[in-house]
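A single protein chain has been omitted; all remaining protein chains appear in their positions.
First chain written, first letter: the chains are A and B, and each begins at residue 1.
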Amino acid sequence: MSAQTKQFKVIGQRLQRPDGIDKVTGRARYGADIDAAGMLHGKILRSPHAHARILSIDTSAAEQLNGVMAVITRADFPTPHKGFEDVQDNCMAGDRVLYDGHAVAAVAATSKHIAKQAIKLIKVQYQVLPHVTDVEQAIQPDAPVVHSGLVSRRVPKGFSENVVRYSSFGHGNIETGFKAADAVLERTYKTEATHQGYIEPHACMASMGLDNRADMWVCTQGHFWIRNMCAGVMAMESASLRVTASEIGGGFGGKTTVFIEPVVLALAKKSGRAVKMVMTREEVLRATGPTVSTMMHVKVGMNKAGRITAAYAKLFYQAGAYKQATVDFGAMPAFAPYALENVKTEGLDVITNRPRTASYRAPGAPPACFAAESAIDELCQELGLDPMEVRLINAAKGGTKSSYGPTFEDHGLIQCLEAAKAHPHWQAPLEINQGRGLAAGFWFNFGGETCVSVFLNNDGSVTVTEGNPDIGGSRASISMMVAEELGIPYEQVRTTVTDTGSLGPNEPTHGSRVTFAVGLAAIKSARAIIDEIRARLARMWEVDVTDVVWQDGAAHYTGNKAGTFEPLDLRQVADIANNLGGPIAGHHEANAEGAGVSFGVHIADTEVDPETGFTSVKRYTVIQDAGKAIQPDYVEGQLQGGAVQGIGWALNEEYVYGEDGCLQNTGFLDYRIPVASDLPMIDTVIVEVPNPGHPFGVRGVGETPIVPPLAAIANAVSRACGKRQVDLPMSPPKVLASMQKA
Amino acid sequence: MAKIQIFGSLRDLFSGHDVVELDVSNLRQLLIKLPQLYPECAPEIAEGVSVSIDGKIINDAWFTPIRPDSEVVVLPRIVGG
Partner (left out) sequence: MSHSHVSTTINGQAVQYACPTDASLLEVLRDQLGMTGTKEGCGSGDCGACSVSLDGRLVCSCLVLGVEAQGRTVDTIEGMADKNKLHTLQTKFLEHAALQCGICTPGVLVAARSLLEKNPDPTEQEVRYWLAGNLCRCTGYDKIIRAVLEAAKTMREEQA
């Protein structure tokens, strides 16, 4: 039965999540909520310089402080496994510090107080080197070089050695396309770095036995990856390390890698004791993984009828002090919503004296979408065209060759645009100083390595064991999918996230993959249970297995001796499971393929105060294709949360670096994320164009919502104040200055 | 022979061609043959790529079939956040 026509019993209902009561009572345990007897407290000493050579580190005074059990530097780390060199260097600097906040040494002591004192006693001699933190400055031929010798062959000439990678995408001939345009717009756009801003700082505890086997408790999006990275950095076998994932207080991509974890492990090894470390908010902002900052040249040609005849973008992404591929993920989705004959995007990765960037929800896409959608919006204004009609005229659909290469399968962009056009928001009147912005965006989504085991318990309840930390309510969705497949009530299924020692490997909770991939594996595990039950009952009833069907939560005999056998539900099967051979379970392991892309369309209304340049968001609507919304509350939650992060990125959030190359705004007061009083309600519309790659049609939804808002808000502000905004964030002084320019 | 489209930073390795023809019937053969015939792309392939086969992004599933009329696009490795 196809996903479109199936009537669901459980799927689609707004059922409560199993971890909810623990979370509203304070019982749930997050990264910092664990203790162990005799545990030590870890603290890291960090570089005060943006770029410097480490001449010497004298730890003697710290080691002698009463209560200090271990002091480590890079010298305490082994040569890492191949591929983990950058990760190790980022966790603990070697001969150079590459950014303000780069870890230089660490201590483990019997109290937090002593650990703090010990850090101050470590003497480091630095030779300060010239630094560069701005992307535009870093590419200049005379810029200070962060690392020599990393430039890949394909990088065009004329830049400094900080431009290390080059990629290009597209098809057709953009010059021909520009000639065919009635209007060509060319602009440069800039965005500053932001942070994922999770409210829970990184925290972990590690203990290592004398047999070099270790246990870790970590707040992470992916404990299997954390295990692999810690093992790689510490040159251990990953089987020697068991990682348990705590509940996680937000990640958004920033907790898919390691920062303090290998350091804590090294401290545990050297001290022979359990060591716990919790980052301060300042450390989180200075020394975890913010986003790129960007400079983007965009050129788009459009004819009078609204057809985009050519689209070009050249993106410079600064990704911190180490080589990254994030710019590819700006260059690929920039024009993805459109069916274009002529498109070319180029991406250049630039290294600077900033922290090693990490993923943040659709990493790379939001800035590129901001640039592309702003250019299209401005062309609409120039040609007097309706921005919604222009999107519809150019919209990609199933069969369109995408701007990044593959031909799209069916997806819901046009349905989202139609829904946006029909939405009351699109027609609502605007007041003075208000403007409305529209933007479309997308994310690829993927599946990846997945293992799930499902068990039938003695009492007929079902346990699902999976390996993905629950960020947005996935345990509920997974239970719902298994309940649906087995035909039993939701309450009869319990999904738990287990540790790395108890299940095969799993990719992290990222890439919008969990409801899709883990759901798929859980459904297949449930089907395996059904098949096992059918086989065993066929044997018991002495009938053909084809005459045993599973329906409405029970096994029924449907052969011509119908009526001979009473149906048996799960509870009854569980009662006799051991008689029939033993406990009943199903499992499924997959490199899940067939993830469906998710398109989103956002409408934003803003009001700009002409005296201060201050922007208030008056109304916001998110429309997105979810394939099939398993639990609509959680889909809406992703849409609203991602949109608000994008609003913050557009209006308030930025990393501010001083002349000294040090981060100036290291707390939530000056790194200003949206607060409740900044925002209206966020309306959501879930479009469902099922993904044929999932039994229930699920598409990942978590990342796409952050892609359009930068552009939607920028388009709204530009229209509200009458001046095109090209520089994010659109803080009041910037907007005011743009309004005052002639 | 399957037509393999090359994108991203690999493109310039194929003498200006953005499409390469290879006699391969699954992803694994593609990942072996490409660097054999074009050694310059070996480091990128080794680092990891995503391959779109008939519109579906495939990471590593070696037995994914490639037919002569399949659309195959080699892309940078797709990760998420």
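The definition used in the following text is that a contact is a pair of C-beta atoms (placed from the backbone, for glycine too) under 8 Å apart; a residue touches a chain by one contact, two chains touch by 3 or more.
Just so it is clear, the model here is predicted, and its values are computed rather than measured.
Judged over the whole assembly, touch between the missing chain and the shown ones holds for A. Only one residue from A:I21, A:L55 or A:A737 touches the chain missing from this view: A:I21.
Touching the missing chain, out of A:G197, A:G347, A:G627 or A:G661, is residue A:G197.
Taking the complete complex into account, A:F252 is the one of A:Y99, A:Y126, A:F252 or A:F565 that touches the chain left out. Of A:A336, A:A643 or A:I686, it is A:A643 that touches the chain left out of the display.
Contact between chain A and the absent chain runs through residues 14, 16-17, 19-21, 23-30, 32-33, 35, 113, 196-201, 247-252, 278, 280-281, 471-473, 633-634, 636-637, 640-645, 667-669, 673-677, 679, 681-682.
Following the convention adopted for this analysis, only the chains that are shown with their structure count from here on.
If you average the CA atoms of chain A and of chain B, the two centres end up 26 Å from each other. Chain contact summary for the complex, chain B toward chain A: residues 5, 7-9, 11-12, 18, 40, 50, 52, 54-61, 64, 71, 73, 75-81.
Taken together, the chain A residues at the contact with chain B in this complex read 152-154, 165-169, 171, 196, 252-254, 256, 325, 328-329, 332, 358-363, 404-409, 443-448, 510-513, 591, 593-595, 693, 703.
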